[in-house]
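A single protein chain has been omitted from the complex, and every remaining protein chain is retained in its original position.
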Amino acid sequence: MERIEVATKSRQGFYDITAEVRTAITRSGVQEGICFLFCPHTTAGLTFNENWDPNVRHDLGVGLDAISPQRTAYRHAEMNSPAHIKSSLMGASQFLLVEKGRPVLGSWQGVYLAEFDGPRRRTVWVKVVAG
Amino acid sequence: MERIEVATKSRQGFYDITAEVRTAITRSGVQEGICFLFCPHTTAGLTFNENWDPNVRHDLGVGLDAISPQRTAYRHAEMNSPAHIKSSLMGASQFLLVEKGRPVLGSWQGVYLAEFDGPRRRTVWVKVVAG
Partner (left out) sequence: MERIEVATKSRQGFYDITAEVRTAITRSGVQEGICFLFCPHTTAGLTFNENWDPNVRHDLGVGLDAISPQRTAYRHAEMNSPAHIKSSLMGASQFLLVEKGRPVLGSWQGVYLAEFDGPRRRTVWVKVVAG
């Protein structure tokens, strides 16, 4: 298992970890298989989305804030329930396929750590399995 | 493949199955690998979230009810379309990494069966693969 470390810079943001995932796959020596990614945090998540226009990440943040705002019925004293919900909406366990030692992604696709309660130090666990 | 059975107690709730997942991994004898979890229901799902403050699960329920309420344009006669949508939002297929015969999770992370149309008897399928 490898670790990708991300120092997030603000409350919410999407951090492209595609290059780090690529490096982890290379280091594993696996040519054909699956690269498993796991986010061990409950106010962050993992998602695939567009890697070209940064406005897409901006809009993803605006959209998720509108979908999961602060609500008066929430009880959690840390006041970060909107972030916990976004974390479950994005997901903690994601994988990608590996061919010829490289991740296979769509042309416009990147892998993102989604921060919802930053800034913090975050970790993504990576395990590459041949198959 | 193993099965984890959960008897849910109300319309909506989050049931911690982390201990059952741990037991399934131990029983598999796998030391290093992946534990695959699959929810075969379309009005329930699987998610990872905080295992400490139960208010987080309360707020997750309140938040999902607000995100996916009953809507007048829905046609499904069973009236449980909000639950079908929540099921797709949480996800049916989730995995976790296994090291030294144990699941590796974040400090505050538990594995939850999310019930959205209970009470019912629910099953989670578990398959542990070495790798």
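Every chain is named by a letter (A and B) in the order it is written, and numbering of its residues begins at 1.
As a convention for this text, contacts are C-beta pairs under 8 Å (C-beta built on N, C-alpha and C of every residue); 3 or more make two chains touch, one makes a residue touch a chain.
No experiment lies behind these values; they were computed from the predicted model shown.
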item	value
Absent-chain contact - pick from B:8, B:49, B:68 or B:109	B:68
Touch residues of chain B, complete complex, unshown partner	1, 36, 38-42, 67-68, 71, 73-78, 81-82, 84-85, 87-89, 91-93, 95, 125, 127, 129-131
Residues of chain A (touch criterion as defined above) contacting the omitted chain	33-34, 47-50, 53, 55-56, 58-60, 62-64, 66-67, 89-91, 94-97, 99, 104-109, 131
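Methods note: only the chains that are shown with their structure count from here on.
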item	value
CA centroid of chain A to CA centroid of chain B, Å	19
